[in-house]
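Let me begin by presenting the structure, written as structure tokens, before commenting on it.
Note that this complex is displayed minus one protein chain, with the remaining chains in position.
Every chain is named by a letter (A, B and C) in the order it is written, and numbering of its residues begins at 1.
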Amino acid sequence: MPEREKPGEECGLFGIWSPRRSPLASLVYCGLFALQHRGQESAGIAVNDDGVFSACRDEGLVSEVFSHGRLEALGEGNIALGHVRYATTGSDRRENAQPLLVNHHKGSMALAHNGNLVNSMELRKLLEEKGSIFHTTTDSEAIAYVIVRERLGCGSIEEAVSRAMDTLEGAYSLVIASPSKLIAARDRHGFRPLCMGKLADGSVVFASESCALDAIGAAFLRDILPGEVVTVGEEGIRSDRRHCGLCPRRLCAFEYVYFARPDSVIDGASVCLARRRAGEFLAREHPAEADVVVGVPDSGLDAAIGFAHASGIPYEIGFTKNKYVGRSFIAPTQGERESAVRLKLNPIRAVVEGKRVVLIDDSIVRGTTCRRTIRLLREAGAKEIHLRVSAPPFRKPCYYGTDIDSAENLIANRHTIEEIAGILGADSLGYLSLEHLRLLTGGDEGFCTACFGGEYPTAVPADGEKRRFERKIHSNGN
Amino acid sequence: MPEREKPGEECGLFGIWSPRRSPLASLVYCGLFALQHRGQESAGIAVNDDGVFSACRDEGLVSEVFSHGRLEALGEGNIALGHVRYATTGSDRRENAQPLLVNHHKGSMALAHNGNLVNSMELRKLLEEKGSIFHTTTDSEAIAYVIVRERLGCGSIEEAVSRAMDTLEGAYSLVIASPSKLIAARDRHGFRPLCMGKLADGSVVFASESCALDAIGAAFLRDILPGEVVTVGEEGIRSDRRHCGLCPRRLCAFEYVYFARPDSVIDGASVCLARRRAGEFLAREHPAEADVVVGVPDSGLDAAIGFAHASGIPYEIGFTKNKYVGRSFIAPTQGERESAVRLKLNPIRAVVEGKRVVLIDDSIVRGTTCRRTIRLLREAGAKEIHLRVSAPPFRKPCYYGTDIDSAENLIANRHTIEEIAGILGADSLGYLSLEHLRLLTGGDEGFCTACFGGEYPTAVPADGEKRRFERKIHSNGN
Amino acid sequence: MPEREKPGEECGLFGIWSPRRSPLASLVYCGLFALQHRGQESAGIAVNDDGVFSACRDEGLVSEVFSHGRLEALGEGNIALGHVRYATTGSDRRENAQPLLVNHHKGSMALAHNGNLVNSMELRKLLEEKGSIFHTTTDSEAIAYVIVRERLGCGSIEEAVSRAMDTLEGAYSLVIASPSKLIAARDRHGFRPLCMGKLADGSVVFASESCALDAIGAAFLRDILPGEVVTVGEEGIRSDRRHCGLCPRRLCAFEYVYFARPDSVIDGASVCLARRRAGEFLAREHPAEADVVVGVPDSGLDAAIGFAHASGIPYEIGFTKNKYVGRSFIAPTQGERESAVRLKLNPIRAVVEGKRVVLIDDSIVRGTTCRRTIRLLREAGAKEIHLRVSAPPFRKPCYYGTDIDSAENLIANRHTIEEIAGILGADSLGYLSLEHLRLLTGGDEGFCTACFGGEYPTAVPADGEKRRFERKIHSNGN
Partner (left out) sequence: MPEREKPGEECGLFGIWSPRRSPLASLVYCGLFALQHRGQESAGIAVNDDGVFSACRDEGLVSEVFSHGRLEALGEGNIALGHVRYATTGSDRRENAQPLLVNHHKGSMALAHNGNLVNSMELRKLLEEKGSIFHTTTDSEAIAYVIVRERLGCGSIEEAVSRAMDTLEGAYSLVIASPSKLIAARDRHGFRPLCMGKLADGSVVFASESCALDAIGAAFLRDILPGEVVTVGEEGIRSDRRHCGLCPRRLCAFEYVYFARPDSVIDGASVCLARRRAGEFLAREHPAEADVVVGVPDSGLDAAIGFAHASGIPYEIGFTKNKYVGRSFIAPTQGERESAVRLKLNPIRAVVEGKRVVLIDDSIVRGTTCRRTIRLLREAGAKEIHLRVSAPPFRKPCYYGTDIDSAENLIANRHTIEEIAGILGADSLGYLSLEHLRLLTGGDEGFCTACFGGEYPTAVPADGEKRRFERKIHSNGN
């Protein structure tokens, strides 16, 4: 797909500590499988068997990277990590697959990371000036370095993680395996989610979303707090909260709007209900005279139901989504026809023909896909199309790990709402207001709204531009 | 998956005739992609370039079998066929992939077939007694033989097809390519669907379902009639209806209930609306006191909306389906836990907790999956579960191409409705009645209802049992 | 490799009958592995377990086609066949892989074939006129048809094979498996080799070359006679010689010169010694004043030793052959440099520098490779190069299964010996004479020498040209 149609650049984390040695890789596999929507580019699992780490990481979906043989080769252990990763560029993407596995003075360490630092350039520079070498282009390697250096001067890995958090700035949820402990940490703003669960056999589990706990039959315990470090080992579960409460919570709003699975509960709020509520708000903010409410699959469906319930207009399934569309699909190249969109999303004529349609989408980036979807609905006989978007317009770059295209490509950055409606071919258009977005989960608990034009919760990289390490290794020295 | 959870053994057909030589393979690719739900086991395309046939057929999904290189290698042509096929057993399944390509006295012929003959054993025996050899275990090869033998004694391929229909008994929709013509044929009962469309450039297209016409931007023309032979060539489109109207139409009801895509229109009726109507009938036949109506994805969703509209109980999305479940997924093997089901279909607690739920499924075969789904709903907090099934109970084997497990495994064959409800753990259970099934598409236009205990529209194989050629080649002679 | 450097189009056969059910596929694997030099394009194994045949056939080397899993999936049996095949053209080459597996009136049959019929076009035409259909483009399918039709009218499969031999004209060695018997047959002229061996456990083995018997530890019993049909079954080994002695033996001389492995013994003569003898004859026919004798690896080496022994000039290893050159090697494309040849075959400067070199090659087709080899020797410092070729010049097409390029590309067809020496850059050039070729194996036992300008032992296809079915299926009818 040449064009990014939706915000991207997420990752999914999974970690497990078991009271006894067992084949943990298959549990991590199930957990990653439930987190697959957070990253389709690469997948990896690391298993720690009493300090000996084995890892398997590669480009591809979880089901492509792992075969029975590969899972078995990972053997048994009592701590294991898993990671799925969104697209990065460059020819050597395989090497950026996580978990990262390093040897250091005090032993080995595996680390999996979700989010983006805002000071990774500075950190790399400082570390390189002390003679460090970098193998990958990820900021995760800088995180590992900072932790390892702190580890030299303190008595435990969890203390080193906590001290490192004084240095790391930006968005990071982490799961880390040392030879004998499993550690979870979340940056002070809590940009990215991370939760904890428990299996009946006493195993402790960390995951980016609660749906991964469900996947392995684990009970949800609680969310990791912004700024918290949780350590699991033979001595039980310990929490270090010295970084908590130092700044307001700033969870990425897009976790509710688009990234997360509807069956997940994040920071105490159901994703499904948050989307439903977005639809209800839209019905109040931007009502429409219409015959049916239809959502763009998959993340527009819950908001469509919310709109339908609030407005009294019947909810309908308006599209058939081809569930076989995957990375190996060969898009047709002939002519300018819209068939690639139609192959993925065919409107159901029997539902929309002759109808006034409220169409709910979760976001508009460039608008290209949305324009084609609306055209398909018209061709299928829709009389009017009232587009409602369950998030405010994108206007600014994100430095915390959400890839939302460059500012000049964002349709909302260059056009008024009316113009956008015209470009897309909609009879009317309404976005969710920033005020309502803040109330998505019931009360105003603090989202990061920087990309919608709100305040950036941290300093941003000095050149005011989104820096990208996610490229080929580059250098200018000698 | 060791157990067949749903009826199976379908195929999808696609054929195109173009007024000029062009790279047809990519159009067939798009068409097959839209028909992928009809068969995930193998895929094939054959291109006829002025009598020279090239073909590519293999096990796997359309997107797995065909790469850019393979599509290009098929070259240009003015007639092309495509086929997707459901699972068959045996080590040499690749050889059963279609389209079948044969050389004969009058040239070459490619053939793609959907359905099952009831007299293929007899035909093979007769042909072998005349010295014929069989390479595959499909009844399609017997069809090809019968047509080729008729061709020896008549002046055109379409006449040979028509004469062959006197011999072929059972279910068959066919698309056939001769060196200069494209032919579509449907058995007298019309067991399997087949329709015709047209591209703006004058190309004529045949497909199992209308969604494949949409996929390539073709306009729907009409359904092929039961018993009709349609021939496309330089002289235009000709219809031979000598076999039409000789017996009542007997389309497989499962095309509406489960097989077909909701955006398809089959024999004049929208699949989506037929499912909606099933839900409405269920609401009348088997009403329930409940708080929400929830469908089992994907084919239960439309019926759930129908039930919701007719009953006034709100429709909700009750499950998150993991869209990455595919053939390469490694199901967990540890213990008896239900996690394989949960990995695929996780209930949304926020939607069902504390609620009385109407659950709509499209069919119950053994009941194992259904029982697990109900248990997951209970664990997610559902207070009551009222199961409604949008088809009558399965009781009899199908000889026309639908694989519905052996009779002794069918739960409805051994238990009363009440017993089934108990086994599945449902608070109440209601199946669609045979009377309402007949009215799915508006009027009583004639479905095959043999598997629900209705009459078999044809003679059935002599030993009263489902014969299976779909095995290793076997012989007992010398 | 765009250009065929050496004669091609061979196949290798293997068949085994065991007195008890056992995992025969791994024995066939070893046998085929030893016959790999006879065909690198495709490989196949068929196992007969009491009349139930399983087969695995694909493009690629034996080691590529067969994994542990695939061998195991073939299961146990008491009869098995194997086949390796040289390159054919067309997009559907996989379907031409053998053994061919067919069902017919009296059961199933597997067949593997080496050689080319001269009347396969006529046979196909006759069979098609009776309503037969052909799936492949091989003449092996015509052979199967003829046998199956004969089988209808006679009491046993071996009788059917023998009767079929009245109809089949040209070159064919066959191994055939019926539900209970293993049959080997060789055409009356004995164009292609076939021999028989025995394992200690009583198993009977047929193979194209004796090296395949060595590979599985089988003792060599004897060669199959030209025209003989040997049947192995529960009643033991029976021989039908009714077609023997009807015409003179005409084994392809290239089996000794190039095709066969030096450790094989064919029709009573060692391949290694035959090559040695070719070198000795060359030393007498075309002596040279020189310092070293060097062979072009691999098949020129034995002749080089023969030349050295007969001439008294020391034998040396003059080239290092890169043993990793395989089908996936990417030849360099930059400029006109000779590096592709040098990558495969690097002269050893220490051996040839300042020396007068006798260079022994087994054949010259177009001369391109030979010219480059000579240039490399010059660059490595060779002072004089006296090229000796261990076969007579190619001048005519072969209709019996050896692909020697089209006549207009054969350098010997258009140039005198002196001209060829000039073109190749050799200081002198000598070919083995036809007279000496006839004496390669000791006495004059009758080779086919048609390609060297001798008589064709059979009628040749009517149009006087090499016909090729080995293409896309083509047709011209309606």
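Basically, a residue touches a chain if its C-beta (ideal position, glycine included) is under 8 Å from a C-beta of that chain, and two chains touch if they have at least 3 such contacts.
Only a predicted model underlies this, so the values are computations on that prediction, with no experimental measurement involved.
Although it is left out of the displayed model, the omitted chain contacts the following shown chains in the full complex: A, C.
Across C:Glu150, C:Asp267, C:Glu316 or C:Asp361, the single residue that touches the chain missing here is C:Glu316.
Of the residues in chain A, those that touch the hidden partner chain are 51-56, 73-74, 91-92, 100-108, 124-125, 128-135, 137, 144-145, 148-149, 152, 156-157, 178-181, 472-478. Although one chain is not displayed, chain C still touches it through residues 23, 26-27, 29-30, 33-34, 36-37, 61-64, 66-68, 71, 211, 214-217, 261-263, 265, 270, 272-273, 298, 301-302, 305, 309, 314-317, 319-320, 322-324, 326, 328-330, 332-334, 337-339, 342-343, 346-351.
As a convention for this text, only the chains that are shown with their structure count from here on.
In terms of which chains touch, the assembly is arranged as an unbranched chain of neighbours. Chain centres defined as mean CA positions place B nearest to the mean of all protein CA atoms.
With each centre defined as the average position of its C-alpha atoms, the distance from chain A to chain C rounds to 60 Å.
None of the residues of chain B touches two or more other chains.
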